[in-house]
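A single protein chain has been removed from this complex, and every other one stays in its place.
For reference, chains read A and B in written order, and residue numbers begin at 1 within each chain.
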Amino acid sequence: MSARLARGLRASLFWGAVALILVYMTIPAFVVLMTSVSPSELLEFPPSGFSFRWYERAFSYPDFQNAFVNGLIVTAFASSLSLLIGSAFAYLVDRYVFAGRAALEAVLASPLIIPHFTTGFGFLLLGADLGLGQSYAVVIATHVVLTLPFVSRTVYVSLRNLDPALERAATNLGASPFEVLKRVTLPLLRPGMVGGWLLAAILSLTEFTASLYVTAQRTQTLPVAMYTYVREYTDPTIAAISALLIIFTTALMLLANRCLGLRRILAIDVH
Amino acid sequence: MALRSAAVLAIGAMLLATAPVRAQDKLVVDIWGGNFRDGANEAIAKEFTKRTGMPVEFITGGTIDRLTKAKINRDHPESDVTVTTSHVGALYVSEGLFEKLDMAKLPNAKDLFPVAIRSPYHIGLYSYVYTPAFRTDLMPPGYDIKSWKDLWAPEAKGKLGLPDFDPSHIIIAAALLAGGNAENWKLGIPLLEQLKPSIKAFYQSDATSQDLMKSGETPVQVLLSINAFHQMQQGIPIKIAIPKEGAVVGIDAIGIVHGTKHLEAAYQYLNIALDPEVQAKLCGIYRCGAMNEKAKLDPELAKLPGVFTTPEQWKTQAIVVDDVTRAKLLPVWKDWFTENMMQ
Partner (left out) sequence: MRPRPFFLWFFLPSLAAAVLLVAALGEIAQYAFRVFTPGSLEVGGFTLDNFARLARPIYLSVLGDTLLISLATSLFTLLLSYPVAYAMVRAKSDFLRSLIMLLAVTPLFTGEIVRTYAWILVLGSNGFVNTVLKSAGLIGAPLGLLYTRFGVIVALVQFSMPVMIIILATALAHVDRNCERAAANLGAGPAQVFRHVTLPLTLPGVVSGTVVIFAWTMSAFSTPQLIGGGKVLMISNLVYLQGLSSFNFPFAAVLSLLALAVAMGSLGSMHPFVSRLELKAAIN
């Protein structure tokens, strides 16, 4: 009897703690949503009313419009290039043995631990010395390098989980290596590649620290424009944009979870 | 299926992205954000567009950040006209980032106070002060600032906010208190070190300054008079002090970016900015002193502390340090300040 009681007590303690921790993780998003519809310029809880004025301002502020377009340009190129390079790299590591493989692996995985400001600062110096300044090329190159490890990891996991017998069977049936790649390997890798691309796109869209260094006004992305706004104005317009981003990301996560399985994208489960 | 739709999406995004979005001809002005941008838009840019039909786009950022970006992108300048603090303007000039001005193209320049011609490359637009100010509702009754020394008072302990981007005001004030001046600023070091317990936070921009004041996080600040007036208009009870040693004068200046493709338009923008009526309007918005002698300031505005209209005021209330000295010492001051005060 008492053992069961103890177990119940322990379980409710555990779940209570988990719930509290999740509240701590979620409360900032909740406060942002609340602030974003507050009519007042000063922060207040609870809001004294309901208004979309900060959303209107966010949509009509030219820097955000430009930065949003810039962000899409950078993300479209960076995540797609990252997908191409990252997939090629994952295939390379999985299938070939060559001199310098370990070194290449170490270099391309290193952005995971190199501080983003170091990477950004390096690309800023590189861009300045190559006469490229803070152009799209430099921003995109930075984002490709930063997102590459995530893409290659996701694709690599898919490659590992791929049944080699399928490729062998195709070869035995007379398919050329190119046909095997195109008709067997690539289709099987599709979910991993889509997941990797999605991961790269989100990371590129929200990347801030390195972008602060490598972007100029005409190439700045949304997070950089938001940072500048926080420093220049004190009204809750940022809360409105943040709320939109939170809603968008949550919807995307729900969708990804439904279609691809978040656990697979994040490589938590191996089967 | 998923892959193909992803690819279609990506290609679509790229096509969308590369489509010519901004082909229109416009004048690009780089300036600080917030009410600086809004005021320049209201007073200068609208008039410019009315007269020339050319739209103006503002790009914004911190003083030194914009200078750094201007240097990095010198081969592809982002803007046509730059508005910056006068002594930082001296750095633009020494780096060759400004066009030499042809005064014949700026008819309004003849009416300016002599102090406005900062160099053959940049011209003062308006003046203001950096000075101590405090929230009357958040400080103990009877608290007042009569001297810079009052920032060291026990009442200000843990309540002071200072700018991190330009420490020159407090360094100059400490030097004066210690019997020195800008050149031998090191005399003020012991005083500065004693100031540390007073400091609550460093603000990084005009907005952070206003935010720290508004929220009461730092009810005492060394701040830009323009920001203080802006907040007083919003109903925040702030008192601006002009200490007996004087307030540190600043002049914001305008220059034409070297290599601009819109040289004639840039000249027109400068000339309009110096026009007496535009100057009066601009100073009415910013609450600052005009550089054009003929600008007719609102008498209410002329009464404000730090808005100097007579030579007498300039003599007794202003601490003026010349641009080149300040520009040369600024990096030294910033290094010293970061290493010794900001921790």
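Here is the rule we use: a residue touches a chain if its C-beta (ideal position, glycine included) is under 8 Å from a C-beta of that chain, and two chains touch if they have at least 3 such contacts.
Bear in mind the structure is a predicted one, so any value in this text is a computation, not a measurement.
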Options A:69, A:126 or A:260, residue touching the unrepresented chain: A:126
Positions on chain B where the hidden chain makes contact: 62, 64-65, 67-68, 71-72, 91, 94-95, 164-165, 199-204, 208, 212, 215-217, 327-328, 330-332, 334-335, 338-340, 342-343
Residues from chain A at the interface with the omitted partner, ascending: 7, 10, 14-15, 17-18, 21-22, 24-29, 31-32, 35, 42-45, 84-85, 88-89, 91-92, 95-98, 104, 107-108, 110-119, 121-123, 125-126, 128-129, 141, 144-145, 148, 153, 156-157, 160, 177-178, 181, 202-203, 205-209, 212-213, 223, 226-227, 230, 238-239, 241-242, 245-246, 249-250, 252-254, 257, 262-263, 266-270
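As a working rule, only the chains that are shown with their structure count from here on.
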Residues on chain A engaged by chain B in the complex (per definition of touch): 42, 62-63, 69, 72-73, 75-77, 79-80, 124, 127-128, 131, 133-135, 186-187, 190-191, 193-194, 197, 216-218, 228-234, 259-260
Contact set on chain B toward chain A in their complex: 2-3, 6, 10, 13-14, 16-18, 21, 30, 32-34, 37, 57, 59-62, 69, 72-73, 75-76, 78-79, 204-208, 210-211, 214
